[in-house]
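My questions will all concern the structure given below.
With one protein chain held back, the other chains of the complex are shown just where they sit.
Our next item is subunit A:
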Amino acid sequence: MTTATDWRGVASENKDDLPEKVSLLLRTRSRKLLTDLLSPHRKAIALLSAVIVCSSGAGLAIPYLVKVGIDSGIPPMARGEGSGTLLTVIAVILAAAVTQALTRQAFLKMSGRIGQDILLELRRRVFDHFQRLSLSFHEKYTSGRVISRLTSDIEAIAELLQSGFDGLVTAVLTMFGTAALLLILDVHLGLVALVPLPILLLFTRWFRRQSALTYRRTRETVALVIVHFVESMTGIRAVQAFRREPRNQEIFGQLNTDYRDANARAMQLIAVFMPGIKLIGNLTIAGVLIYGGWLAFHDEVTVGVLAAFLLYLRQFYEPMQEISQFYNTLQSAGAALEKLSGVLEEEPSVPEPPRGAELARARGEVRFEGTAFSYVPEMPILPRLDLTIPAGQSVALVGATGAGKTTLAKLIARFYDPTEGRVLLDGVDLRDLDETTLRGAVVMVTQENFLFSGTVAENIGFGRPGASRKEIVEAAEAIGAHEFISALPDGYDTEVGKRGGRMSAGQRQLVAFARAFLADPSVLILDEATSSLDVPSERLVQRALRTILADRTALIIAHRLSTVEIADRVLVMDKGVIVEDGSPEQLVASSGRFAGLHQAWLDSLA
């Protein structure tokens, strides 16, 4: 029986979990990526540093100038000796304020631009890299992770660049500047003001550690809430049909409570930290007031110095609160950078050749020479295969699930590279073929008929860049899809909706066929491509296939034997080995497996 918490089940790895300890020191690969991203901006960053120092300097000068105004400007005026000094001081304050404003604005704009440049570059790099990585990578990594790398992780870094960076730099500069100025203004009073500094640092360190824990916990719990919520909503049909609601409510309630508790912990931590900083600040100010008041009373410091101290101490403690906020941003950006650099480190297992051979027009002869393939060495999927498919032949692959049919197809499409031997197209090793030539020559249609958001015409046109509307319509006509497309509200300009959601599975498949037909490859691979069609549509496609396959090499994988009938040659596979090879008629006439399957199929139709 299930208990309250074991409903999730066990999974071997949670690759997306935050690293146990995200240290401020990033791993080498992340540091390298960071340096790489920053290096084009080296000059701008140097200029930026100069600007921020000016800006902070001007800002820090103001309380000092107030002091000068009070101490040196007011007394002569009070004595009736004119207001020259005071006016000068005021003028300098105004100048400082203007300088600070201008430099600060420049800083914000420049750093913002650099940040956006870096983000754009990072987005481009990661996206391009994902597109280069092989299918085997994507199968393991899953689309969900790809999406979060390119969205939430990039956003974490954006957050750091946008808010955190500015805050940190300003805070650090202000703190050091203030500390130095306090000591310059008055050593004794300055030392009193800086006494709490070690406590402050210890307190901040404690907070940082705690907040790393709570932050992690919040992230984990909210992720669970989101997954459960989204899955309940997308699977609402099953939820309602199977009366899952009460159990779901129970689980959601628990997850929601966990999330609340994690959030509460985070908020309580801040509830301690913020007033804690305030307390240290206030006590320091009180201390400065008492000691400073006493010194002032004995004329050892001026009132101006005291006023400056009070203004500076405010500036000193405010950024501390910002730094604490900043820490979470820094941490998630660090974790994101780790993950992104990890992705960029992946090498495509099916690399494009640097200078690939080009074929003007492939004939479509496919040859396997001693080809072997395995995911793990001790478990070969294809032990060793020698096979020639002459140009123009249609070959049907038959066999049980796991016989290696799809692997064979993927080797021809070069979604994978063989672990041993070679696969040749017109006598050229696929690994030496130029990417564009290869993709122009070999096209694979699977049952995952993916449609991009956009119009029907755009989706068909995806098969060949720059195809005209006329060619698109002709392709649809050839495949028998023209009729239903014309009947759509906007014909070829109908938006297909998210992932083709506004069309039936059969209609999506017809569009996918038209796309493949438009691409006009020399070798066409159909992997279970007709399985989602109903019989009339399938028949329609099969009729079209006869024309389409006439002058090109084809490899057809199908569970349904009806599809097999249109092939010139049938290969029966078992455990990665071809056990029967011949024309459909020959094999039906023999007493092999295919004949058996065929008979069973005929029986099922009776």
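The definition used in the following text is that a contact is a pair of C-beta atoms (placed from the backbone, for glycine too) under 8 Å apart; a residue touches a chain by one contact, two chains touch by 3 or more; residues count from 1.
Quick note on the criterion: contacts and distances are computed from a predicted model.
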Should one name the undisplayed chain from "Spore gernimation protein", "Sarcosine oxidase subunit alpha", "Ethanolamine ammonia-lyase small subunit" or "ATP-binding cassette subfamily B protein" using UniProt, the answer is "ATP-binding cassette subfamily B protein"
Of A:Leu34, A:Val53, A:Leu150 or A:Val577, the residue that touches the missing chain is A:Leu150
Which of A:Ala46, A:Leu213 or A:Ile236 touches the missing chain? It is A:Ile236
Of A:Pro354, A:Gly427 or A:Pro536, the residue that touches the missing chain is A:Pro536
